[in-house]
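Here the complex is missing one protein chain, while the rest keep their positions.
On to chain A.
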Amino acid sequence: MTTFIPGTSAEVHEIVRWAAAEETPLEVIGHGTKQGIGRPVQAEHTLDLSRLAGVTLYEPEELVLAARAGTPLAEVEALLARHGQRLAFEPMDYGPLLGGKAGRGTLGGVLGANLSGPRRIAAGAARDHILGIDAVSGRGEAFKSGGRVVKNVTGYDLSKGLAGSWGTLAVVTDLVFKVLPAAETERTLAIAGLDDAQAAAAMAEAMGSDGEVSGAAHLPEGVIGRFLDGGFSGGPRTVLRVEGFGPSVAYRVERLGRRMKAHGAVEVLEEAQSRRLWREIRDCRPFADGTDAPVWRVSMAPMAGHRMLDAFRRAAGANAYYDWQGGLLWLRMEAEPKAETLRTLIARCGGGHATLVRATPALRAAVSVFQPQPPALVALSARLKAQFDPRNILNPGRMAVA
């Protein structure tokens, strides 16, 4: 059992080439904050990228930042904040949910897990902001894709292809991301008293308005006390975030607030409260309870989420809340994950996918953590994996379905 901690991409190249020759599997990690997601990896050795760190290029006026894969996300976010910029896709922090510390995780992990946050519905995920990568395939060959410019259709977009691949196709050593100006300010409208179906309708109306809403979540009765230290008194809240320049935010909050009054009583959260609330929504704070009770992350069409959950609750006990206009459901199970029931209902309600983001290693070995796919897609994905990593040495089994 060896842990390799390379400091250069040339060293990464050499290690992977050696592992490919020996057909010896590697578990690839950054800070290891998301090691608890996916099937437990059985690997002889560990390839730890945390020392392959540092921002290599940052040009605020060009809206571009390049860094090595092991660069802490927190360092990148702090640097951007000093220049009034941000990663617009709002990458979530799995740390607290999975029993770790907040504020850790690397830029490589951001792409590997295709992270995003509440702003996903308006600004996309990591996949939408990655401009280019350097990587070493499981064949032990170094390659690059993309570049440092936003508009680029030269060749296949392998950078996107590696998004959400959980380190099973290639070891990314360098990344280039598009960055964007941070919003000058933000406020949140909170509508009180809606049930899940009413909330879905209100959120759809808000997202379909010209108010440029950048976050739409519904926090039902069962979780509301766990946000803002219990600062919301009584009953569910449906929350809508408005970000931008001061005069624009004031104008939109006023117009949207008037419109939303038809749905229920509206209060306005000022900037500091708003920022805190959306961070808690992003990081699944209500279920960061120090347990390893199963937690599902479900993505569906926004209007389908509450219908599916209503049916699921008849079969299993689950606490839940919604982000992404109702299309992202976070479910904390009281007991077993009930994977089959859940996935059957998702399929019946128009499709989507469920990922078991928190569970004991035993459960993760027995239940498919990632959504099982139809046979033609399984075969295509296996062929793709074989083209990048024919000897199955990179995080073997991590995305496998049980």
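Quick notes on this one:
Please note the rule applied: a residue touches a chain if its C-beta (ideal position, glycine included) is under 8 Å from a C-beta of that chain, and two chains touch if they have at least 3 such contacts; residues count from 1.
Methods note: contacts and distances are computed from a predicted model.
Per the UniProt record, the absent chain's protein name among "Pyridoxal 5'-phosphate synthase subunit PdxT", "ABC transporter permease", "3-oxoacid CoA-transferase subunit B" or "FAD-linked oxidase C-terminal domain-containing protein" is "FAD-linked oxidase C-terminal domain-containing protein". If you put the hidden chain back, the residue from A:Ala21, A:Ala265 or A:Ala366 that touches it is A:Ala21.
When the omitted chain is restored, the residue from A:Glu75, A:Glu184, A:Glu271 or A:Asp292 that touches it is A:Glu184.
Screening A:Leu98, A:Ala142, A:Leu189 or A:Val223 against the full complex identifies A:Ala142 as the residue touching the chain left out. Residue-wise, the contact with the chain that is not shown comes from A:Ser165, picked out of A:Ser165, A:Thr238 or A:Asn319. Interface with the hidden chain, as seen from chain A, comprises residues 1-6, 11, 14-15, 17-18, 20-22, 59-64, 84-85, 114, 116, 120-121, 124-125, 127-128, 137, 139-145, 147-158, 160-165, 169, 180-182, 184, 201, 204, 207-212, 244-245, 247-248, 250-252, 255, 299-304, 324, 327-328, 350-353, 355, 370-371, 373-374, 376-377, 380-381, 383-388, 390-391, 399.
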